[in-house]
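Below is one structure. I have some questions about it.
Shown here: the complex without one of its protein chains, the others still in place.
Note that the chains take the letters A, B and C in the order they are written out, and that residue 1 is the start of every chain.
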């Protein structure tokens, strides 16, 4: 049982999830990294936390399994410490799929991974946080939460609904001390575990060559982590509910 | 088999669905009214269509049943006529429920009734409409599609996601001649079958006494039907994707 | 003095203004067409109204002149009839201008032509309409009212402010029976007097060749006029505050 406050990262790959975890660990949080697969990768992320003198653990869970999120939370609360911050970093971006290509299964999975999973998380953690006087839930989101687009039938429906859920949760929970923030990344992210896998290695390396490597034309996760940490530590007289993130060189969604 | 174009109303109670059905029937559409329950009420609506010299039929279906929407469409196409207009009028407003009160089942049902049902409808009807050069899908929506609020966890997530789905569908289908319009009603509606049942008779009568009966302070379905009909008949050089509806005396959601 | 209700078009060229005027005249309104220049063009528009058996008049005014809008209204009220509908069709689109190219004068003129002119109109006509129990103000707007973009410094600031003014006016005036609707055209319009002049004849003809002439890829004013007329005649239990218009083949601003 850690004496530190716990930061739980749901969806901790080598992109935003992992880097936000590092940042919180570095700042004194006991950080629990949860992800669906790649035990090797997960161990590496936990090892990095230990290397900088932090504490934390890794969990392999499939968030859409019945009880998975619920049990994870009670287990952490029982054995690791009180969860003060949750970074909800699950997404279900499947790339561009036409209506014909998008199966019922994909559409349902998108909803289960993002909207329903956040609802389950909130149902489970909100009473615990409320009893302790507060807590923080940071939700990583994307442009499709703000506007649907061709090929985004499943993704936009899932995370657009989740954004409205965040507003509903905020309307009930903020005054009880629970800070919810919808952080939407409006650009490609340097994230080998998500964008890298979505595009395939060749395309991903091409994208990096064009925009990354000193050009700062893709979102760099370690820098975004600074903003996550800042938001989680805003004074309660000055909370933010929504914030957009994109590279300087990227057009915002409303212009592109 | 009707020689008329078909207008299908999914969710045809004695409110917007029923009145929009009447309007289209009156204007020469063969109108199919589908709803989940109340065979008596459904027969009455169909009878009203016949009384004004229109043609149409009634169907009792539970839209969330597997295959229900898909079979309905193929059946109508096979036996009644080509569906030119669909009015998607299904909702899952459950009144105000706190996070604690909102069950997983309610949350899932909300999504199945609104977001997933529209997706299933679109997957089924879009290729048919596209092959015929076009069609119209009008989606009845509500304020919670635009902003979440306390007690709206399930409803806002469901219809907020559906709004983003409408934008995604529009991005793919508009140029193929399929007109999608998200019509959101930003006020209480004179609708005994939905609001009436949600509030219970006493509260509903009280509301009517305060705002209806000549005061026009609640949305009157037969008048909204005029706007549905207008939207469905806009020239393709001047289509509308989104429109709000409220009584003159009601504050818009952004002011209240 | 006409016994008909008056429809005043502020900004009546051979595009939306002129065609909306025709529509209202055809439906029995005494229609006053006001524009800044081109007496010849104005006479032609008035003649077209007379040809279809309508009544109306033309006024050459520069709306930004001190007192011009105010005097126009009192003059019409005194000599032509009670103004029931105003179509506020003034714009100040100056094409794409970088920050460097946009002069203080242009920026101020943009504001005077759109935001301040509507404010002056509203101050003048609202008390008159209110005393008569109601009226309608339809404001033609454009995409830049919803999002700023490169080269739109002046235009977006002017009409973005005007949109917020429309919401403020609506918040005060709707319950008094004054229907305000912000109609934004999210595409190029077949309008020789505005887009034609902005682009120059060669480019405008090229655009027409690509998108108009049976392709319906530009907004056709006479079809938009139907929607203006519909909005102005919505029952007060079912008013619309905002509506978007674009051709079927055009991507909405949130997708392009």
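Structure notes:
Convention: contacts are C-beta pairs under 8 Å (C-beta built on N, C-alpha and C of every residue); 3 or more make two chains touch, one makes a residue touch a chain.
Quick caveat: nothing in here was measured; it's all calculated off a predicted structure.
The undisplayed chain touches these shown chains across the complete complex, A, B, C. Across C:88, C:107 or C:228, the single residue that touches the chain missing here is C:107. Listed here are the chain B residues that touch the chain not shown: 146-147, 149-150, 253-256. Residues of chain A that touch the chain left out of the display are 167, 170-171, 174-175, 177, 179, 216-220, 223-224, 226-227, 230, 234-249, 251-252, 254-255. Residues of chain C that touch the chain left out of view are 98-100, 102, 104, 107-108, 111, 115-116, 119-120, 122-123, 126-127, 144-145, 147-153, 156-173.
The working rule: only the chains that are shown with their structure count from here on.
Taken over every residue number at the interface, the positions common to chain A and chain B amount to over half, indicating a same-residue contact.
Centres computed as Cα averages put chain B at a distance of 32 Å from chain C. Rounded to whole angstrom, the centroid-to-centroid distance between chain A and chain C, based on C-alpha atoms, equals 45 Å.
In chain B, the residues that touch at least two other chains are 167, 170-171.
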